[in-house]
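For this view, one protein chain was removed and the others were kept in their places.
Order of writing sets the chain letters: A, B and C. Residues in each chain are counted from 1.
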Amino acid sequence: MISVAIVGGTGYTGVELIRLLASHPQVSVDLLTSRGQAGVRVDEVFPSLRGVSELVYQDMDEATFAALESSDVVFFATPHGVAMQHAKRLTDAGVKIVDLAADFRLQSLSAFESWYKHSHVCPELLKQAVYGLPEITRDQLKSASIVGNPGCYPTTAILGLKPVIECQNAQSKRLIEPKIIVDAKSGVSGAGRKAELGLNFAESADNFKAYGVTGHRHLPEIEQGVEQLLGSQFPHRIRFIPHLVPMIRGMFSTIHLSLTDAGTEINWQQQFEDCYASERFVDVLPAGQYPDTRSVRASNRLRIAVYQDSAHHELTVLVVQDNLVKGAAGQAVQSMNVMFGLDESLGLSHVPLVP
Amino acid sequence: MISVAIVGGTGYTGVELIRLLASHPQVSVDLLTSRGQAGVRVDEVFPSLRGVSELVYQDMDEATFAALESSDVVFFATPHGVAMQHAKRLTDAGVKIVDLAADFRLQSLSAFESWYKHSHVCPELLKQAVYGLPEITRDQLKSASIVGNPGCYPTTAILGLKPVIECQNAQSKRLIEPKIIVDAKSGVSGAGRKAELGLNFAESADNFKAYGVTGHRHLPEIEQGVEQLLGSQFPHRIRFIPHLVPMIRGMFSTIHLSLTDAGTEINWQQQFEDCYASERFVDVLPAGQYPDTRSVRASNRLRIAVYQDSAHHELTVLVVQDNLVKGAAGQAVQSMNVMFGLDESLGLSHVPLVP
Amino acid sequence: MISVAIVGGTGYTGVELIRLLASHPQVSVDLLTSRGQAGVRVDEVFPSLRGVSELVYQDMDEATFAALESSDVVFFATPHGVAMQHAKRLTDAGVKIVDLAADFRLQSLSAFESWYKHSHVCPELLKQAVYGLPEITRDQLKSASIVGNPGCYPTTAILGLKPVIECQNAQSKRLIEPKIIVDAKSGVSGAGRKAELGLNFAESADNFKAYGVTGHRHLPEIEQGVEQLLGSQFPHRIRFIPHLVPMIRGMFSTIHLSLTDAGTEINWQQQFEDCYASERFVDVLPAGQYPDTRSVRASNRLRIAVYQDSAHHELTVLVVQDNLVKGAAGQAVQSMNVMFGLDESLGLSHVPLVP
Partner (left out) sequence: MISVAIVGGTGYTGVELIRLLASHPQVSVDLLTSRGQAGVRVDEVFPSLRGVSELVYQDMDEATFAALESSDVVFFATPHGVAMQHAKRLTDAGVKIVDLAADFRLQSLSAFESWYKHSHVCPELLKQAVYGLPEITRDQLKSASIVGNPGCYPTTAILGLKPVIECQNAQSKRLIEPKIIVDAKSGVSGAGRKAELGLNFAESADNFKAYGVTGHRHLPEIEQGVEQLLGSQFPHRIRFIPHLVPMIRGMFSTIHLSLTDAGTEINWQQQFEDCYASERFVDVLPAGQYPDTRSVRASNRLRIAVYQDSAHHELTVLVVQDNLVKGAAGQAVQSMNVMFGLDESLGLSHVPLVP
């Protein structure tokens, strides 16, 4: 059994990791830490876990640290800035790390520091870190010791753009115009488990709004995805606007692309289907079928629909995922499976919850 | 024009007072106070009020206090314990007070102090205070200088029980058994405008729960209503259990009563209709029709349905209201109208919002 | 008093007209018709209207028709294709008509017939009809006898684009690129009051989806708005994608525009503020403030925010409205006020409902 520890297990990604890993046949979750809830049983904080786990949250003291060092893998389900504090010591001890926050997502130090207002304490480890998007970085993940788990929005944007950028690269000519618009919508759980007036039910229910219009931390991550992960041969400008939807889980990205003349010649439905033919967590819907977020609720599936209007030089890509699964904890487990050479779907076979 | 001030105008009852009073032809809202938002325009905090009010929240300094003293009426839309601090000075200045918190609800000092964990600073004013439930205390309200605006749950319970207790008193014999069960359900706005984890959308949406099972502050208020306001000749025990419903506004109370043999002889539908025949804000539904909360949303209406099953000695009373209107701000305006000798429906003619 | 009749008063726009007109001091709603509910009181179908209206739905027989002919204005809150059946007879009788469906929206017969699959029975009346968007067609509305009330999405798109197209026209040069993307989101009430599986709460709550991706009837209406109403000197392509949000009321349109070099020179915030300075129902938010749909809930306000990123040649316009008010019934009342020479805000002074 792989011994797993979760640092910061009181947030939504933490409890989701526990939910998913409970069905993983080769993993044992042995340690949970929390500053705020140290000494409290996890099933007191989350009565949903009664009968599932009897662990007690540990404070981050030396004994806990020693226990972390004897884990096989540590998931950081913490705010930004925590994982990097502990990464060196843990990797030195041979422990693998998956950070669900942003410490190891952006390869560019300056991008990290300007968007997150943190200086990075281990830039040398950042260089080794692998971006945990198995559909793109599977090979690197196999030998990774530190994984930066992608942000939720970037997962939808990068996977939604992958067939397009790859096709464009393959043809070495622009198939889409430089401007890429990602009009994205997220459920409220994406904001985390916290007391915040704007997240109060009476504030956010029966309501819809945009946020982060002037700049959102996931923008540089999407840019990195297009430029470095997908290695676009052509420069692109990403216009990213996130919105808040009165639903608990779910993320929907509407990607508006403009086709060049050459781009109108492509059968994009076919491109997308081919691109993801062997991926079990990415589902390209048949032509004419459009996704809704509940079709992936509580599962690690991400579904994509493509709508091509060559007459108007338009290509619209619709992407849905559960922001807490493929957009966070599920993807982290998927990366872990790759890191340990396991079947990628272990712990991730949940059928979406409908209704 | 009646000059109105609202102390603590950043909560839900505060903004609801502003909404209702904006349509009141004889009132001018001239002053808003807030500690946390002093100096900020009300329409920055509530963009819904852009074009409605340009007031700036005032801190509670001496200048503000002087302005309060020259108001005709001050609404306290504050937490418990604030209104009583200022009541003496304001009433001495001839200003009328409507407290939407609990400072002037409970006539019993000991009940107040044990349930609210405050000692009361002006017990002599408490004696003068009138409970602001016009359907019961209209006459006293006409000359009241301090009004304790009822709690939301007690409004439904007391008005739902009024025809029963009055009929029982009139007959001087028990028509219902001593035990009264009030199984009540409230929308989330009832908890106030605040950052609290349990109120987070992701915690409270798609969820239902009971709370306050071991005791809720509205219990002694319901008891007082039955015993003193309605003057029950017979003792009753109230069993009150509130629940939280994933909706913004709305309150639904299911009152379970057991009829005595004598009680089964009464035509309760008729009793309820007669009792409220001349009340414009209390609507007794025709026999066989059952209420939903949206039928009163955003309005000062309270609707009641009665279901009598004499064969089983059962009487069920269903009561709905908008917790922020008839359950709070609307009722406060209604009482104010009575206090100033105005038509009771001024500022309260909003048609319920459906859908 | 202006005598009003509402044909098809059992849908959401019908009941919303009743709600709004109940507060209109110069109007009396005297007649409601419904085929399905003929003979039934309106307050049985909508208990929210108990105490507001005692009207009984009339079938569309000859007596009803005679009564319609003696009305001053008839609102058609019916499906497409109904108003045009009756328009000739009513206008011959001197009755004004406001159609909330699409019969008199599109001036192009061929557009109407291809999008709505109806042949138009009174194309000569269509030519006289005025598109009921007072912020643009106020002058024509003053003498209109038939008004085509705009669709909900087109209202947000056309008013959101008005300052841009007008400025571009004024300068006689392209300020924005031809492609206009309207990524729009609507609450569920926009689909109407009907039994439909996809609208079932268990299907649409906690869910988000796009629809009409391959073409939506509001597209030709937005195009007509840009080309004819706003008289754009330059051709534009509208890419319109609507989405369904799990909320009852509210509409949010995110309009993505690309600025030309000349366009980056404009201070768009100023343009928008100037454009709507004298409009009481269109509110341009201060720079840096972004709207949410609840800030207009239950009111006739439409709010707009503009975000300009000249470095990237981007202009983003965010528009919110209540789809049933400014997007339907409220706008119809506003047009009626213009038609009858009344103050435009009569019956429309409702403060938005927050929370």
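In the analysis below, a contact is a pair of C-beta atoms (placed from the backbone, for glycine too) under 8 Å apart; a residue touches a chain by one contact, two chains touch by 3 or more.
Small disclaimer: the values here were computed from a predicted structure and weren't measured.
Of B:90, B:247, B:282 or B:346, it is B:247 that touches the chain left out of the display. Think of the hidden chain as still there; on chain B it touches residues 179, 181, 183, 185, 187, 202-203, 205-211, 213-214, 237, 239, 241, 243, 245-250, 252, 254, 256, 258, 288, 290-294, 297, 305, 307, 312, 314, 316, 318, 320, 355. Listed here are the chain A residues that touch the chain not shown: 12, 15, 18-19, 22-23, 46-52, 189, 193, 205-206, 248-249, 280, 283, 285, 289, 291-292, 294-299, 301, 303, 324, 349-355. Listed here are the chain C residues that touch the chain not shown: 12, 187-189, 191, 193-197, 199-206, 246-248.
Criterion: only the chains that are shown with their structure count from here on.
Ranking all chains by how far their C-alpha centres lie from the centre of chain A, first place goes to B. Compare each chain's C-alpha centroid with the centroid of every protein C-alpha atom shown, and the nearest one belongs to C.
Taking each chain's centre as the average of its CA atoms, chain A and chain B sit 46 Å apart. Here the CA centre of chain A is 39 Å from the CA centre of chain C.
Remark: chain B and chain C have CA centroids separated by 37 Å (rounded to whole angstrom).
Multi-chain contact residues of chain B (touching two or more other chains) are listed as 12, 189, 193, 205-206, 248.
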